[in-house]
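Mind looking over this structure? Questions follow.
A protein chain is absent from this complex, but the other protein chains hold their places.
Our next item is subunit A:
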Amino acid sequence: MSTASTLLRGAPDTAPVRDDLGFLRRRARPRAVAVPEAPAPAAAPDLPVAAPSLALDLAPPAGATPPARPGRTPLPPLLRGLPGVGQGERRLLSADAPVVQLTRVQTGVGGLRGELHTAVDASVVVAYELADRTQGVVRDSQPYGPDDRRPVVHLAGPRFTVDLRQARALRRFVVVVRPADPAGPAVEGVLVLTTTGSSRLEIPLDPSDAGRTGAAADRTSTVALTGHLVRGALVLRAEHARQVRPLRDALAAYGYRGLSWRDADTVLAG
């Protein structure tokens, strides 16, 4: 209950803080915000009667601060604490340092190419998710994703390419490596990624990085690499110590559940 005398206690800046109003949640007085000083108007140029050209000055007068620009939201900053990679640099993505974050320029220029080097026959499967949350898989029998006209991911044998011009349409992807022989052991080798600026990222596939699950009859899948587009930058992570037997389980463990499967190893076309 406030009386008339308590209603007016002075100017908002100087009046004491009200603590008798139970509904008043915010006790602290908001800090005064400095209003940016409007620049002094430029002195009118003297117009010589004969000369046709005007010496108009685009720069603000000396000493005046530029007016605050309303409505400009800066781009969100990239994730901090993740190592980048330089042009022409060669980096091994080990279990201790598996992550690399590309800059926005590196993520937008050129394409990301991956090549699998193994001693035994092996195949590459790339699952991806687009910005509109549709998921798809690219494999030998279906080498273009999502379609062959503007493929975001393209696979040719042991080589795959991610079209970074369409990086904004892509949300994430995962690269899985499988032996050609269904009964064979997990693939040993190295997955090499190259960028347009000749940076080289190498991901060793060591079968001893095992975390086996699943029935013995299923084919072994090794998840080698995940890529996420975060705020316009591509974050690549070498996935060590992940070997799940059926392809369906391997992809489901990474959140790719929007696919249809004929059986645990065979995904439906598309």
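Convention: contacts are C-beta pairs under 8 Å (C-beta built on N, C-alpha and C of every residue); 3 or more make two chains touch, one makes a residue touch a chain; residues count from 1.
The definition used in the following text is that contacts and distances are computed from a predicted model.
Trainee: Absent chain per UniProt: "Response regulator", "Cation/acetate symporter", "Multisubunit sodium/proton antiporter, MrpG subunit" or "Tellurium resistance protein TerD"?
Mentor: Of the names offered in "Response regulator", "Cation/acetate symporter", "Multisubunit sodium/proton antiporter, MrpG subunit" or "Tellurium resistance protein TerD", the absent chain's UniProt record gives "Tellurium resistance protein TerD".
Trainee: Consider the whole complex, including the chain that is not shown, and state which of A:117, A:150 or A:257 touches that chain.
Mentor: A:150
Trainee: Identify the residue among A:116, A:138 or A:167 that touches the chain left out of the display.
Mentor: Only one of A:116, A:138 or A:167 touches the chain omitted from view, namely A:167.
Trainee: Considering the whole complex, not just the chains shown, which residues of subunit A touch the missing one?
Mentor: Touch with the absent chain occurs at residues 53-54, 56-60, 66, 69, 72, 74-75, 84-89, 102-111, 149-150, 163, 165, 167-168, 195-199, 232.
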